[in-house]
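Removed from the display is one protein chain of the complex; every other protein chain stays in position.
Note that the chains take the letters A, B and C in the order they are written out, and that residue 1 is the start of every chain.
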Amino acid sequence: MKWTIDRVIEIIKAKFGKYIKDMYRPMANQVIIVMDKSAAPKATLFLLKEAGVPEPQLSTVVGTDERPIRGMFSIIYWVSVNAEGGDAWIGIKTYLHEDDLKIESITPLHPGANWYEREIRDLLGIIPVNHPDPRRLVLPDDFPKNIYPLRKEYDYRSKPTVTPRHVFKRPAEGTVIVPFGPYHAACDEPYHFRLYVKGEEIVDADYRGFYNHRGIEKLAESRLTYNQIPFIAERICGICGFVHSTAYCQAVENAMGIDVPERARYIRTIMLEIERIESHLLWIGIACHLAGFDTGFMHAWRIREKDMWLAERLTGNRKTYGLNVIGGVRRDILEYRKSLALNTLSELKREYKEFVDMLSSTKSFIKRCEGVGVLPYNKAVAYSTTGPTARGSGRRIDVRKDHPYAAYGELDFKVPVYKDGDVLARAMVRIDEVWESIWIIEQALDKLPGGPLRAEIKRIEPYREALSYDEAPRGENVHYVMLGRGNKVYRWKVRAPTYNNLPAVPEMLKGYTIADAPLIIASIDPCFSCTERVLVIDVRTGEKKAYTEREFNYLSIRKSRR
Amino acid sequence: MIMRLVSLCVAIVIALVFPLIFDGIGRKIKARIQYRMGPPIFQTIYDVSKLLKTPYLVSGGLMFILAPCIAFASALASITMLPVGGISPISFSYDIFVFLYVEAMVSISLMLAGFSVQNIYANAGANRETMLILSTEPILGVALAMLALLTKRLSIEGIAYTIGVIDYRLLPLVLIAYMMLVYIVYIEGGFIPFDLTEAETEILGGPLCEYSGRLLALFKWALLIKRFTLIWLLASLITIPSVAPAFSRINTVFSYILVLLFQLFIALVLYCSIVANEAFTARYKIDHVISLNKRVFLVSIIFFIVIAVLTL
Amino acid sequence: MSYVTLNYPFEPLEAPPEYRGRPRIDPKLCVGCGACSRVCPSDAIIVEDNYRDGLRRIKLDISRCIRCACCEEACPTGAIKLTREFELASPRKEDFTQIFELRLVKCSICGKPSDYTVRQVEKAKQILSHLPKEEVDEIIKRITVCRECRRKKTIRTTFESIPILGLIRA
Partner (left out) sequence: MVMKKRPKLRSIWVFHLNTGACNGCDIEILDVLTPYYDVERFGVKLVGTPRHADVLLVTGPLTRQSYYAVKRTYEAMPLSPRIVVAIGTCACSGGIFYDSYAVHGGIDKLLPVHMYIPGCPPRPEEIIYGVAQLVGLVEKHVRMEYAREDSIGFVLPKYPVSERIRLDLRDLLNKVVGYFDRDKILEDFLKLVEEAKKARDERARLRELIEEYCKKARDPRLCFCINLLEKEYWRLRELYEKKMVPPKIIPY
């Protein structure tokens, strides 16, 4: 039978009824249940493990400094129910008083929560009790203790500093440490993996990232207004930026109760899919390049270029479309652009087909991807992986299907799923998805409805909260917004897909060779600038243990030919 | 004697200039396969000359500086043992062993360079290089040994000339030896899928990643020359038996030039075909290569024994 | 073999008409209302009043502009537009600035520069043109007042509005 939100609520009521203090529904498919501090983690775990809801997913954990409003801090565990027509987002919220900022950690039982809890500890000072990993995640190592940037009293311009220190995992006996990055081939962004290597085989790996942090969430709270944030949201990531701006706008629209005109929803859908095509072709190209197959790279990007030109004609720029605004979109698709788009798509299809044939006939490339970086289904669930990474491991989840947004409810498309869980499977998922995207765009262009592009914005009443979600090329992307006063948001929490996928990478790396590492890391299509909006990290000292200063200096500045 | 001196000069000139031009041509071909305009043919020359102008940073011991020079010298030396225009500048009996040794020297110095710096990637590259030469050099040795057995000569020039007049019943075996050689040329030349030592995307240029400026130029040049040498070996083993005897009847100078042109032509053809193939393959992993080499080596040994039995 | 490479820069190349390129202010049309600077997410347009010499200076910094076209959307006169120019590279950062200075209108009471430019007032007149002349003049008189005078005015009016205070004054 169908998993409606009410049914889920019933289940929770049955088990935790006496702890529930309050319950409200920001949206038809969203509920926020306020619970006792003691019960909230248990309830979350119950939903994730025992309740038996289909494909439960810890979508995000939002910590907010609500002292100006309620004099308390708050945490919301957002659990989503996916697949089999279950469309529900359950937010389990609890308030913590300033002088007792401790809450039971759920990481020991659900590893997927690892980063969320560490992030909240870093940014708000809410301590997850008996969390397995006491190290910092987000804050830079040269950032002083007991200063929490997301607390309201912190000014977004101040830069306190102390001498940095970071502790990496102890290498096992007889292993060599191969620092991977901050500048390396697998991604054109700074990030840092430490591979613990025997010969060429990787026995363990550790991650230290959060290099790309630009303080976006804080900027949004402090400097920018509602209608300026879509543009900074777009610059969270230059590959999947439109996904972010859409998610943000949807979140605000949900909170404000604006219903977006149909035409706008369709145009958003079209652009989202154009972006997906762009991103997937990009990834395929990079994968070829990492496997030393540059011809594949060149051809993939040659085809991609058509898509970029189309985007440029439709929105005015190849990236950062600057199309979203709260309540709709800013540019229309006139008749001539429509026909232009259709022509481009037909060309794209032809060339893409040739390319895929060429790729699948290149044995040496297939050989590199096959059986490498395997992520079994249960691991994929445990880490709450999303998008192609999850679908490559046989998880049948896709936000577009499970929680239809924009115009996806009215369009028809398939969700490709592969069971092998290796790099090849992830590649296949992406390759198939490009076909689906083309098909979606064609449909959307065909039934593009009339009417206006923008809805009127009514009065904004502050402190309404809402969640919004969309399927980025890399997976489920969740934004949480709490409206504020004075034309500014009170809290805007971004959870990019890579945030869920990355912790699973060390799992994938174990047992494979240095030669595989770039391909494996790239296989989740990591997007660090998405993940690392929060703060900057300095890994120097972590390195010093292994190398001399000069040596380390040099190691930490490499970057691949690309 | 004079001819030998002349051909020495010619060999040096060819060795210095043509590898760069060939590389340029290779890049152009690749570019065209990828629908690109591609760099000018002389691009590699520009690159090297620029590198020669730029200053270099030393981040290793004495070996760090010596290695490129050794590599360069031995690469140059190795080509002088091959017939240029039908006459090897330096030729004596047993020079085949010297050739093998000098040939290996380039790889060895690359190894040494890799180990001379305290850099995980350089070391990884050096490791790979070690595995590669340990597994490939024997095959090269065996292949040449086969030819030596078949022709009863131990100098490359000698081998080249005698193959032309060899008993036709042995030709199949000669062909097999040639196939071995092609395989070796492909691997030792460091073409994709065997460019593991400098795999940019995995270990960022391996041993070369610490080098800069002049030293880098020398190293790159040396590696290109080595590539060229191997192909040249193949080319001359094909050209000389087929055309040299015919021309040499006419007149030495004339035949010298003709044979030279033929060699160049054949070399170019070989190079282009290899590059074209290169463009359509992804890089192998070191374990793939090693296992492949093992198999080839076994096969070659078997044939070697067969030849030994037949000829002795 | 054939290739697809474009021969740019050896042949000129036009950006598509939809392209959002370098923004440019048309000094003929700009009234200096500063709407653009208020909507700009990256503060690329800065408007500053210089009361001493009665000038308003509008500074557009292309090197900070993110080409979101918010300014174009907000501009009431269509003075600022995103052109199709994309050949912007330059070794000097100063090249990226465009500066435009407008005169501020004199205060109708004390004659010091007020907070509006001459052009703004003219534009206002145009917008209000459907109202009768005297009304328009009244409105204009009210708005073209420098800060100081306005403060005084407000105080006076408040005094007058509250009878007891009026008594105190008397």
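Rule of thumb we're sticking to: contacts are C-beta pairs under 8 Å (C-beta built on N, C-alpha and C of every residue); 3 or more make two chains touch, one makes a residue touch a chain.
In this text, all values refer to a predicted model and were calculated from it rather than measured experimentally.
Although it is left out of the displayed model, the omitted chain contacts the following shown chains in the full complex: A, B, C.
Where chain C meets the missing chain, the touching residues are 3-6, 8-10, 12-13, 15, 18, 22, 27-29, 41-43, 61-67, 69, 72-73, 76, 78, 85-103, 117-119, 122-123, 126-131. For chain A, the residues in touch with the chain missing from this view are 140, 149, 155-159, 182-183, 185, 188-190, 211-216, 218-219, 223, 231-232, 235-239, 241, 282, 297-299, 301-302, 305, 308, 316-320, 328-332, 334-336, 450-454, 456, 527, 529, 535-538, 540, 553-554, 556-562. By the touch criterion stated above, the residues of chain B touching the omitted chain are 27, 31, 34-40, 43, 46-47, 49-50, 54-57, 200, 204-205, 209-213, 216.
Operating definition for what follows: only the chains that are shown with their structure count from here on.
Arrangement of the chains shown, judged by which pairs touch: all-to-all, with no pair of chains left without contact.
Ranked by how far their CA centres sit from the centre of chain A, the chains are topped by B. In terms of their C-alpha centroids, the spacing between chain A and chain C amounts to 39 Å.
Residue positions of chain C with contacts to 2 or more other chains are 4. Of all residues in chain B, those touching 2 or more other chains are 33, 35-36, listed in ascending order.
Across the interface of their complex, chain A is touched by residues 30, 33-36, 59, 118-121, 124, 127, 192-193, 195-196, 199-204, 209-210, 279-288 of chain B.
For chain C in complex with chain A, the touching residues are 4, 16, 18-20, 39, 41-42, 66-70, 73, 82.
Across the complex, chain B is touched by residues 176-179, 184-185, 200, 288-296, 298-299, 302, 362, 364-365, 367-368, 513-518, 547-548, 550-551, 554-555, 558, 560-562 of chain A.
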